[in-house]
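Omission of a single protein chain aside, the complex is shown with its protein chains in their original locations.
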Amino acid sequence: MRTSKEYLAKLASMRPNIYLDGECIGRDHPKVVAASQSIQKTFDLANDPHYGKWLTTTSHITGKPINRFCHIHQSSDDLLMKQEMTRVLCNLVGGCIQRCMGADSMNGLSVATKNADLKYGTNYHERWLKFLEYFQDNDLVGAASQTDAKGDRSKRPGEQDDPDMYLHVVERREDGVVVRGAKLHNTMAPYCDELLVFPTRMLGKDEKDYAIAFAIPADAEGVYLIARQAFSPEREPGMEAPYTELGDIESFTVFDNVFVPNERIFLNGETDIGGQLALLFALFHRHSYCGCKPGIGDVMLGTTALLADYNGVEKTGHTQEKLADVISVVELVYAAGIAASVKSSKAPSGTQVPNVIYAM
Amino acid sequence: MRTSKEYLAKLASMRPNIYLDGECIGRDHPKVVAASQSIQKTFDLANDPHYGKWLTTTSHITGKPINRFCHIHQSSDDLLMKQEMTRVLCNLVGGCIQRCMGADSMNGLSVATKNADLKYGTNYHERWLKFLEYFQDNDLVGAASQTDAKGDRSKRPGEQDDPDMYLHVVERREDGVVVRGAKLHNTMAPYCDELLVFPTRMLGKDEKDYAIAFAIPADAEGVYLIARQAFSPEREPGMEAPYTELGDIESFTVFDNVFVPNERIFLNGETDIGGQLALLFALFHRHSYCGCKPGIGDVMLGTTALLADYNGVEKTGHTQEKLADVISVVELVYAAGIAASVKSSKAPSGTQVPNVIYAM
Amino acid sequence: MRTSKEYLAKLASMRPNIYLDGECIGRDHPKVVAASQSIQKTFDLANDPHYGKWLTTTSHITGKPINRFCHIHQSSDDLLMKQEMTRVLCNLVGGCIQRCMGADSMNGLSVATKNADLKYGTNYHERWLKFLEYFQDNDLVGAASQTDAKGDRSKRPGEQDDPDMYLHVVERREDGVVVRGAKLHNTMAPYCDELLVFPTRMLGKDEKDYAIAFAIPADAEGVYLIARQAFSPEREPGMEAPYTELGDIESFTVFDNVFVPNERIFLNGETDIGGQLALLFALFHRHSYCGCKPGIGDVMLGTTALLADYNGVEKTGHTQEKLADVISVVELVYAAGIAASVKSSKAPSGTQVPNVIYAM
Partner (left out) sequence: MRTSKEYLAKLASMRPNIYLDGECIGRDHPKVVAASQSIQKTFDLANDPHYGKWLTTTSHITGKPINRFCHIHQSSDDLLMKQEMTRVLCNLVGGCIQRCMGADSMNGLSVATKNADLKYGTNYHERWLKFLEYFQDNDLVGAASQTDAKGDRSKRPGEQDDPDMYLHVVERREDGVVVRGAKLHNTMAPYCDELLVFPTRMLGKDEKDYAIAFAIPADAEGVYLIARQAFSPEREPGMEAPYTELGDIESFTVFDNVFVPNERIFLNGETDIGGQLALLFALFHRHSYCGCKPGIGDVMLGTTALLADYNGVEKTGHTQEKLADVISVVELVYAAGIAASVKSSKAPSGTQVPNVIYAM
């Protein structure tokens, strides 16, 4: 498993293709490094005596120890541990832990590639398993790249005036495909290793060019990350505050005729499975929410209780009622995730899938 | 395990002490028999190929097969099964299954008697275990008898103008105690075998006479059940409707100087444990609610969906949104019960206790 | 203006055509007399020194003193007084005052008949004015008869399998029309003088037979009132309780080929105005709700506060918060009615129409 130092060194070696505040910057830019602080923790704490039990697990394909953010869930317990880890880490960093984006994408792909193979006789799952081994061995950070620009929501992808409103294949070659379009609200894309790209919605039978899923290094030729510092508080030097260790940069990621080689294509034209994959990522991600929303809620709750205490109103009925309301919401969300884990089921790929009713 | 026929025969043999619509009636009165229909199912289905797996389990004290409504939960799985059984049975009878009243009381007593013994060197738990064996062997139906008249809520039990506002000990004898007071909203008391009586709230150190818990046959000398047919729809003969199989009679149960022998006393003066027992019953009962509220919600949901279908509005957005709202509530409650089971813990008595946060 | 004695005498003289609990009864039946108690108050209090100012006004067509429930609103102040009267009377009787059904129907007809004349050159308004004079002079009680059986809500009136799902014209004669169908949830129809009948929804151009509005005595040939005692608590003799003076009988009113003479027809085939009339009644009626819902809310509020007081919890924060919540709802509804009155406008007929935004 990597250290945060190795993670940052790898980022620094990547091609500068991030456009922030009017400049083209590389991943060694202080703002990018600062934004990645939460993700750095996921490396730093993997061997921590307290946090290690959540952050580390064993690969079901290689038997090697891996970071849980690279793991494909094999059991109800795996899902429960992922949910618990997410809450614990969000408590620690005081906000979004971010790295679940890649984990949830990889789990969605594990199911969809197998389902495609079973229905269409393709061999996406084998390809994807090779990529998974590479992903786990190198302890990579993936960014879910799903949300398209969409344009007119009353029209389907293939009906838009501008064909690039949804990312799609524009050229098919022997050795791969060329894609064009953009992925929006692309959380943590500027400091990931790999963009994990897949459809954003259900697709019609004639929308084969939109049914494309693949992995691509975030600095690949033709990829432009138009970035926004979503959250990155700065403080006067000398005034320490743990809150300033939180950060987040997201991007509007443009794919301007990007070539994707065959071995990194995990779906290509199977429109029904494309829609299924869109929902699968969402399902795994909502299950992660059942950990992070309570985790962030805990922080808000503690902050609010502290403020009440500070103002001398901690004993008043209306304060206690409001705090109790927050607890109710926080714990109901957590309970829903537990139920989704306990009532989960196994997909043909062997992946453990949260119950859709409870992770709705 | 008993049959419903044996259950009804036992009821018929009891002393008539039910006062309904101005008459004193016995338990063979058609209204009482009708009201007990839901409970009859818990006997009839114990050997059913479909329902049996929920309704039957093994006694942890005798190893004999018993009805789950007589069981003391020993594991998370026991709690999950109880919750699931409750939902399934409420789906079947279309309303409250009622018999959980006794199960939740006995589980509360299992914990409180042990805790009292550990703290005060008493031997309530052993006494209670003997009663449990009798209860399981005879497949009895117990009625939780908790809610006192309360009077002025701004005053404590010992401060009321009328000392009988809370049930209390009025005489102490060598062989037992004499109690006076009343228990209200006493669900299914008119067709139970045993009243399981315990405090309704936290108690002060000087309220020892109110810290009393015991079991007493529902037709014991001095017990008067002033009854109300809470729900018992009647239909014209010939117009069949499963709904008419639902029924419920509750009572305002008066204890007019009732003698309780020592072997049936499970708490007597330990005020702190008295308050603990009040909350313990409530905790086990709220966990049951996590099964019955979804179960009854399912029935309401199905009825509503059928009505929508019948009126031709099943496809409209506002109908589907309202049905989805009901599903959300139903499944969040169920999820809370699952979480309370999964995150449960073992009491010193060995009883598995639901997590209080999730069964709140 | 009539006395309640005269009102009851007139009811007693009507043809028995009410079917209640399996019997055909007349309007002198004790249950009908009891149900009409709220309406009797509207006669008894017209000359009361306190209530008279709300209950009595001056006819804008004859200049004679009339009961406000027979009045056509001519100003914002008329609307404010109607709203206030409704709240005051609901406070008094402890529930629905019922007689607004006729007032709101007549106000709706005043606007719609004029609008039809202006658009189609008909003379409905003159006809209706004659009926209004008769209605006011005889101090009549009218029942809004709007809600049709509707059948399959996804189909229009003209598309139903059963053509009688919506009341419609089945024969046109020189001297009038014959109608068939039913009106449901027909509040206070069993103790009104006149049924005021009009469409329940927007109508298509080809649904002329459904665009019919008229007044008919409630005991006319072919009218059958299949009744349900919606609310009529009975008490043991000797136990007085003001609450028992509340009552209500509604009917499923069948029109089995009922002849309506021309002079009582107020709309006949003008489909757009038919839909408009449906909404106009609803608008005047929702404005009445802005008086009665607060009025009934006041009673619930007082009852709840009394219960809190009786139980010794009147000072607790959660009790006061809940009472405050009720006050908020009650007064926001009342405020909406005031705003609808203040921001009202004049229809071509001269009728003052509440603002639709605030009486929504």
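By written order: A, B and C. Residues from 1 in each chain.
One rule holds in what follows: contacts are C-beta pairs under 8 Å (C-beta built on N, C-alpha and C of every residue); 3 or more make two chains touch, one makes a residue touch a chain.
What you see is a predicted model, and the numbers here were worked out from it, not measured in a lab.
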| item | value |
| --- | --- |
| Touching residue (missing chain; options C:166, C:252 or C:334) | C:334 |
| Hidden partner chain, touching residue among B:22, B:121 or B:317 | B:317 |
| Sole residue of A:130, A:155 or A:172 that reaches the chain not shown, by the stated touch rule | A:155 |
| Residues of chain A in contact with the chain not shown | 150-155, 311-313, 315 |
| Touching residues (missing chain, whole complex) on chain C | 80, 327-328, 331-332, 334-336, 338-340, 342-343, 357-358, 360 |
| Interface residues of chain B (partner: the chain not displayed) | 317-318, 321 |
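Just so it is clear, only the chains that are shown with their structure count from here on.
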| item | value |
| --- | --- |
| Whole-Å separation of chain centres (CA-atom averages), chain A against chain B | 47 |
| Length of the line joining the C-alpha centres of chain A and chain C, rounded to whole Å | 60 |
| Chain A: positions in contact with at least two other chains | none |
